[in-house]
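Removed: one protein chain of the complex. Kept in place: all other protein chains.
For chain A:
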Amino acid sequence: MSASTTDPLLSIRDLRVHFATDDGMVRAVDGVSIDVGRGETVCVVGESGCGKTVTAMTVLKLIAMPPGRIAGGQILWQGRDLVPLKSDAMRSIRAKEIAIVFQEPMTSLNPVYTVGEQIAEVVRQQEKLGRRAAMDRAIEMLRLVHIPNAQRRAHDYPHQFSGGMRQRVMIAMALSCNPKLLIADEPTTALDVTIQAQILDLLAEMKERLGMAVMLITHAMGVVAEVAQRVVVMYAGKVVEEAPVRELFANPRHPYTQGLIRSIPRIDLAATHHHRLEAIPGTVPSLLNPPVGCRFAARCRYVTDACRAAEPPLREVAPGHKMACIL
């Protein structure tokens, strides 16, 4: 059984997700490979529209199909491919093995049921518990995510909670069936800065207590530095760099990663004069007709003719450190 301990929990291999639009086929995810080990925290970083959310949603097959379509690749969950799985089999994976927390806590809960009912609903579905026992579990989960007066609050409706509290409810719901992997899709983006820190702390605490792996989707490098063990940088539907977190911040190899790190606001530099926050010029290319060659070429300060001629493959530059740049 040595294979099972070294095999990753989740292994996304060469995943391609296409969306049919009126203007043509959008290749939202174009050959992405990401591994998540048991108990590991992997951050997927990138700008809006780089395909990170689509990748996350596709793992649980939550993208709308049609217009979306898995055009290729594998999603190996403990060695089993989820791509050809029928919807019945897929349902037994959701929440029970892989759970997800979304970006918008304000709209992710159904306004007409109490939060207790909504958490109990998962438990009843996946653990086949009775109404009473499921509600008890829901209250216990609310307590676990530090919602004060959980017993009473379980009977409140989502609109009676603040954004941060709702995100706690979402996390309680996601963790209620003890999943092995939690996908958190920008869980702090819609929240105030102080609340963001609390939610990240909560995620770290939950991970410590329950021991699940976390795949955190974010665009904030600050968040990455705080929680990640390993980082995957995505750009225009592709992985451009992947490395352990220390290695990535100490030695970013891809010009895009370098740009992302330079664009983190720094309090020590902000105080000095003449320091302006550096941004990456230009915008993400259209995924409708992606450019030939390196997709970052148009925005890259080191661009050469070779970059525009052929797409650089992802290659290992140091142990555990891969990147897709010819430099």
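Observations
We adopt the following convention: contacts are C-beta pairs under 8 Å (C-beta built on N, C-alpha and C of every residue); 3 or more make two chains touch, one makes a residue touch a chain; residues count from 1.
Quick note on the criterion: contacts and distances are computed from a predicted model.
One chain of this complex is left out of the view, and of "ABC transporter permease", "L-prolyl-[peptidyl carrier protein] dehydrogenase", "PTS system fructose-specific IIC component" or "XdhC family protein", the protein name its UniProt record gives is "ABC transporter permease". Although one chain is not drawn, the whole complex shows that of A:10, A:173, A:260 or A:294 it is A:173 that touches it.
Only one residue in the set A:21, A:48 or A:110 touches the chain that does not appear here, and it is A:110. Only one residue from A:16, A:38, A:69 or A:96 touches the chain missing from this view: A:96.
Across A:11, A:55, A:126 or A:167, the residue that sits in touch with the chain not pictured is A:126.
Not every partner is drawn; the one left out touches chain A at residues 60, 62, 87, 91-96, 99-100, 102, 104, 107-112, 114, 121-122, 125-126, 157, 159, 170, 173.
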